[in-house]
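Only a single protein chain was left out; the remaining protein chains are all shown in position.
To keep things simple, chains are lettered A and B as they appear, and every chain counts its residues starting from 1.
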Amino acid sequence: MKKGLKASLALSLVASMVIAGCSTNNGGNTPAATEKPSTSNNQATTAPANEEPIEISMIGSTWDVPTEDNTYVQQYLEEKFNVKFINYRANDENFKVKIAGGEIPDIFPHNIGEADMVNWARQGVIASISVDEIKQYMPNYVADVESVDPNAWDIGIVDGKNYGIPRVWLNGSTGFIPTYNGEWLEKVGMSAPTTLEEFEQMLNKFRNDDPDGNGQKDTYGMTGRGKDARAQLFNTIYAAYGVNPYHFKVADDGSIIWGGITEEAKEATKLLNKWYNDGLIDPEFMTDDNTLIGQKFNTKKVGFIENNMYHHLYGQLATFAENGITPVYGKGLMGPAGKSLQMSNGALQVPLLLGSHLEKDDAKRIRILQILDELATNDEIYATTVFGEEGVTYEIDNGVPKLVEPYATDADARLGKGIGGYYNPFVERAVSTWKFHMPQDRLEFKEQLTAGAEVISDVLGPSVMDSKAKYFANLSALQDEYFTKAIIAKNEAEVETILEDFKGQWLKAGGQEVIDEANKLYQERQAAK
Amino acid sequence: MESDSVENAVQPKIKKKKSAKHDIRAVWREYRKSKYLFIMLVPTLIWYAVFHYGPLYGIQLAFKDFSPMKGIWASAWVGWEHFNFLFFQSPDFMRIFRNTVIISLYNLVFGFPAPIILALLLNEIRFGMFKKIAQSISYIPHFFSWVVLAGIVTVMLSPSAGPVNYILSLFGAEPIYFLADSNYFRPTLVITGIWKEIGWGTIIYLAALAGVDPSLYEAAKMDGANRFRQIWNITIPSILPVITIMFILQLGGILNAGFDQIFNLYNPAVYDVADIIDTYVYRAGILGAQFGLTTAVGLFKNIIGITLVLTTNYIVKKLGQEGVL
Partner (left out) sequence: MKATTGENIFQVILITIISLLCIVTIYPFIHIVSVSFSSPSEAIRLGFHLYPKDIDLTAWNLVLSQKKIWIGFGNSVFRTVVGTFLTLFVMSLCAYPLSRKYLPHRSFYTMVILFTMFFGGGIIPTYLLIKELNLMDSLWVYIVPGLIPTFSMLVLRNFFMSIPTEIEECSKIDGANDIRILFQIVLPLSKPVLATLALWTAVGHWNAWFDAVLYVTDQKKQVLQFFLREIVITNADKETLGRANIENLKHESAIKAATVTFAIFPILVVYPFLQKYFVKGTMIGSLKG
């Protein structure tokens, strides 16, 4: 039984690596490392025991800060690697203040924003590390990352130098899943739409044919995240046109263009405008946020949502059941783009950063790189830092570690052991250890929702751009306003005028500079391949 | 005559010396007379020196590009760059400035008197129990953060499911999308703001009302004054010192138009009337603009604030009231 399970796990692991490689690899050279079998129990490269333990000021995450020192995990790691940890304590709000006050750790939290990375790089707060050095001392991890997206190295480059260890988020390469109310589909006699035409049909029926059967016309086809996440607003429709108004994409002539000023975005908006004027879209989309959308779907006011990725949906299964809803999942809609597409945020994330003083301390820096490689890819070490002690805090269930009570529900109990992202900033961020987070049912769920789905995402990822920092505060507000006006415009002609006007305004207000810089960046990356 | 002028020439000099010394000694005598007052005051001044004047050097960040590695003193000087970003790089600084001022003025004109009026009304109630309960209930919304209240308000004002529009429909009116309509958004802000703070605001005025001598009312009643005369001629003048200081100090915060409230209630459909200085800075901050920009914005707001306070204080004093200074 176990053997078969291991085999199927290994198979699905390879399968997901291949799929991930296919969808994000733009034809660049896949390093030979992809053929390497999943790394299992390598010998951890422990330092010679008679050397002085090196001190590491650690804060892998601001969310899982242990309350006590010398927790189980801390002791385990100290012994394993012959190091001594200085537990740097901070949270999201005060971390930046501490940095400003000069308290700089060796290992930074994994959840940093790209703007901070740029600032800190220029201010000399973080260390620049050569790509070759990372490749040399973190071979296993690098192989992992490059198998997901070889472009991961691009994100960490500031002013020509590399500033961190690249990170990818596997979930990030999955898309936002179109989710339908199964009971409603049945009532109106449809299956999940696969084209824009079918989708429009469904919207009409959801709005006019009383799908919840209460005799009142109080239901809508859909609403949207008009208030708190504009990039997700009507993302399924925009994806059917091959665009997202808040992403960079490659235009037909090979240059980079901003989604918001493309013809595709305009056409998609015209369609949305038509639906809005037909009364198919909930007019309150402008003030709906993530919470309200969930509420409206669960209280059967709308029949379609698109603000969740598969792991969100996995977590909401209990809620859907509680409210008597059978969710039906789609893969995307066929539209002018010629294929079914889902929008995704992309797998690229801001790299893991190290403190600038490590630029001078070669031995320590190299040691840290080695340790990080183990944390990310060594089964035993990963399992211990993320799950704790077998038999005490977790058990193997279905081939996968599963936390037991009280550790499963009590966050403090976990922190008491030192479990979590604090000592391992690569939680759920490395392909080789992905298997630990995928119990059979979750794996199947993911497969069901994402297999065969094609995604579009921002071609540049979370990139460093000076013009962004300068202009985006205005440009994004400008875009939000104009697109809202366009969607609720009186007729198609008005949509045309509004969006043409927007294009002009946007370019004038700094957008042109942004596009120019984006193109330059893109050229540099293409040339470096 | 000549001796006179010589004397005169000498005298003034001596007089000056004497009066200078005399002045210092006079001052010292004044201080000694108020010795106990200073025994009380000086420790508090020390506290202000340590906790408020000590950190004051941080203001220079408004003109610097802060680098943690260099610290505040050694960070690079960038002059007016942050202010440029604020005023000139935003294509429409006039808009956010105008929104900020207009919303603040609405709040001042409508929001400031509201608790005073409510306090006066509560003061007139004769049923003690009811009055106590009403007071306790009235300040409840103050304790909710706008994160929570915005959720409630959004549903209450919903054009489809909200009670306010339901009531409107009973009168035959069309539903109004308050939170997404530029014409209604600012009034909505003001009214919900009053709803949240009115009860809490009455507390200080009720305290002031408690200090009014009842015998004054007795005398007025005997002179035949009705309720409104009494309020106008006795109550209001008695609590005017409290009113003026509350007014002056709140005027100092005029460029804070209520970030929390606006941030949680606004959406792109109403940016044109609701985008204020702080929301702009917040967006800029997300993209990494740091302590320098926020210090610069704070400095700008504060300079305007204190100018207003000093000006109003001057006017108020000319009108014969106690001010801030």
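By definition in this document, contacts are C-beta pairs under 8 Å (C-beta built on N, C-alpha and C of every residue); 3 or more make two chains touch, one makes a residue touch a chain.
Treat the numbers as computed from the prediction; the structure is a model and nothing was measured.
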| item | value |
| --- | --- |
| Contact partner of the left-out chain, one of B:F144, B:W232 or B:Y314 | B:F144 |
| Residue of B:R25, B:K132 or B:R229 touching the missing chain in the full complex | B:K132 |
| Among A:D412, A:D501 or A:E524, residue touching the chain not depicted | A:D412 |
| Touch list for subunit A against the chain that is not drawn | 63-65, 67, 89-91, 93-94, 97-98, 100-101, 291, 294-296, 298-299, 301, 311-312, 314-319, 322-323, 386-387, 403, 408-409, 411-412, 414, 420-421, 427-428, 437, 442 |
| Touch residues of subunit B, complete complex, unshown partner | 27, 30-31, 34, 36-41, 43-45, 47-48, 50-59, 61, 66, 72, 118, 121-122, 124-127, 130, 132-141, 143-144, 148-149, 152, 155, 158, 161, 163, 195, 198-199, 203-204, 206-215, 227, 241-242, 245-246, 249, 252, 291, 294-295, 298-299, 302-303, 305-306, 309, 322, 324-325 |
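Going forward, only the chains that are shown with their structure count from here on.
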| item | value |
| --- | --- |
| Centre distance in Å when subunit A and subunit B are each reduced to the mean of their C-alpha atoms | 43 |
| Sites on subunit A touched by subunit B in the complex | 99-102, 104, 113-116, 118-120, 123-125, 218, 226-227, 230, 282-284, 286-287, 291-292, 356, 468-474, 476-477, 480-481, 483-485, 488, 509 |
| Residues on subunit B engaged by subunit A in the complex (per definition of touch) | 66-71, 85, 89-91, 151, 154, 158-160, 177, 179-180, 267-269, 271-272, 275, 280, 283-284, 286-291 |
